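First the structure, which I've put down as structure tokens, then a few questions once you've had a look.
Every protein chain of the complex appears in place save one, which is left out.
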Amino acid sequence: MHHLSSAAPTPLTEVSTSFELKAIAPQSSGRAGFALTHALPPLAWQLAFFVGPLLFLLVLTFWSVHNFRLEPAFEMGNWKRMLTQQHVWDTYLRTVMGAAVSTVLATVLAFPAAFAIAFRLSENARRACLFLLVVPFFTSYLVRVYSWQVFLSDEGLINSLLTMTGFETRRLLNTDLATQIGYLTLSLPLVVLIQAMSLLLIDSKLIEAARNLGCGPMRVVFAVIVPAARVGITVAALFCFIFSFGDFVSPLYLGGGSSPTLSILIVDTTKAGQQWPRAAVLALLMISTLMAVAWVMTAFAYRKKT
Amino acid sequence: MNSSLVQLVDVSKTYAGAAAVHNLNLEIAHGEFVAIMGPSGCGKTTALRMLAGLETPTSGTIRIDGVDVSGRASWQRNTPMVWQSLALFPFLSVAGNVEFGLRMRGVPKAQRQRRVRDWLSRLGLDGFADRSVEELSGGQRQRVALARSLVTEPPVLLLDEPLSALDHHLSLKMQGELNRLQRELGIAFVYVTHSHSEAFAMADRVVIMAKGSVEQCGAPMDVFNRPDSRFVAEFLGNNNIFRANVVAADEVKVQLHTENGEFTSAPLISGPPKVGSSLDLVVRADRISLTTKAGWATNEVACTLVSEEFIGSTINGHLEMAGGKHIVVQLNARDLEEIDLQVGRQFYASWHPEDCHLVASR
Partner (left out) sequence: MTRKISGVILHAYLALVLLFLFAPIGASLVFSFNSDRFPTLPLGSFTLDWYAAVFSDERVLEALVNTLIVSTASATLATALGFGAAYTDYRYQFSGKRLYLALGLLPPTVPAIILGLAMLAYLSRLGLSGSRLSIVIAHTVICTPFAMALVRLRLSQIDASLEQAAWNLGASQWAALRYVILPFTASTLCGAWLLTMAVSFDEFAIAWFVGGLSETLPVRVLGFLQGQVSPRINAIGTLVFGVTTALVVVAQLILTRRLSLRRAEERSTNLNTPFSS
């Protein structure tokens, strides 16, 4: 163990003066400036370009279009027109149903995979799997949807295989099934990821306790694991609903677009019809539905156990 | 002109309505080693952080060398702190850590390197300049933290429980080295700790805090011999406290009535107390003698041995008096030659009037 050397210390007086405390500058403004430089720009940006446009959407619903020009106004015409048309409600219901089916499908199909990742893989395999799942979440939804056409079209891979093995060809593309496959391609990575994360967070003692009490494996899953991961499962399902509800690519390019969804309607109304106020009404209908669904689902997720 | 280096004048710090520090008044002289102790939540760390400039006082003034620094940010004072977790920068080498303060103040490179080398050498870390912080042992990291704080040659060094995480042996060694270092350098040390032994071993002056203010301060010997409140007496441990009523009092002695007997004590420093007033009588455990026969000293209580603790060179005996109250007596090895400690045996615990004192009941 070292001892302090007994070398003569540098005389302190020589150096103290070189560290005269700097002249006082107004402290609070200097420190406030630092804080605001970090805090304000993101806030300003999101207010200007996220909140602003969404609020404007609301305002837009009251405007009118004359001779292809947008004019500020305050009239209920757009609301009346869009909300009284039968086909709008048909489309709306179709979209809700499609998203709901997709949510249930994704949640159920994802669970065994998430279970496998959380409980049946080694540490390394698990990391590799999660790594692999992050990739499709961030890449090329469009390309993957198009590629499903490769599989599902009448001359596509699946039908080719069927003919090669002597079966009849089936119409796979332009069906609701194809749309659902598209929704799955969109949401499944995220749903599996979120479910897997929340399963990984379950206290293993809980599961051990259940086993010790004599629960069979299936019972452990449904009575202990699923409830414990309820929040994660519900959040994943909510994201899935949001994605499916808002997507137009799958219903258009895989579903055929003949039975349009709300999102397709918005695209048409905006791009083809140039009727932005009417499209805005549909968009608000979409937003309010999503908010209601989100509220219900988070209330369900976070409710206290009875 | 006041010769004190650091002055805290009526300093308070409140968080959301609760006062962490309340009207704190403290002065620290040049070159003084001050230890601040107290139970958790007493405000000692908050006080230290205010000195360092990491917290701003809600009210009151802090002066260093006569300059009011209360409003100044930490980087505008020269009050470096040795952190409990050491807070060494993991991405810098030892030299990089030590020169940090100089670099921030714009000292040119050649000078910095020289100073760093000097200090590393002085702290026994020759040749460690280019090592990575992660490779070092605990004791070595302590020294790097010290060097880093001292390289800017501050008038006062702040230390926040720097030895609390070390094992006993290393802690004792570091205590000796810190002491030596402080004497050599002649700068003031403000040392926050919860360990009595550290504080008493190293400090010129001890400050005991409770609930945000100073309870008592003074030289270690004085505080230890004469705690001036029930709180401090209890905090220091090894004190017996009796609630007492004054029966008679004059300049020389005070007669007291307690539920365990009539006792005589030395008078209060401020003069004879009023007859009938309630006070606390404090008797240190090592000032009490145990005898098998009565009559050894003026103050005496009959008691029964309930348990004993062997603490090395001393033994603490816990005895029960009539009425159920317990008394602690500290005996050393020599005393034990004459007394046979057996649980259940009857003894007389006795002490002289000058070996106890009175404090105000609070």
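Order of writing sets the chain letters: A and B. Residues in each chain are counted from 1.
One rule holds in what follows: contacts are C-beta pairs under 8 Å (C-beta built on N, C-alpha and C of every residue); 3 or more make two chains touch, one makes a residue touch a chain.
Keep in mind the model is a prediction, meaning the values are calculated, not measured.
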Among the chains presented, those that the missing one touches: A, B
Touching the absent chain when the full complex is considered, from A:98, A:232 or A:246: A:246
Residue among A:150, A:223 or A:296 touching the omitted chain: A:150
Touch list for chain B against the chain that is not drawn: 52-54, 73-75, 78-81, 83-91, 100-101, 104-105, 133-142, 148-149, 152, 165-167, 170
Footprint left on chain A by the chain that the document does not show: 31, 34-35, 37-39, 41-43, 45-47, 49-54, 56-57, 60, 70, 109-110, 112-113, 115-117, 120, 127, 129, 131-136, 138-151, 153, 155-157, 160-161, 164, 184-185, 188-189, 192, 217, 239, 242-243, 245-248, 253, 263, 266-267, 270, 276, 279-280, 283, 286-287, 290, 294
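The rule is simple: only the chains that are shown with their structure count from here on.
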Cα-centroid distance, chain A relative to chain B, in whole angstrom: 57
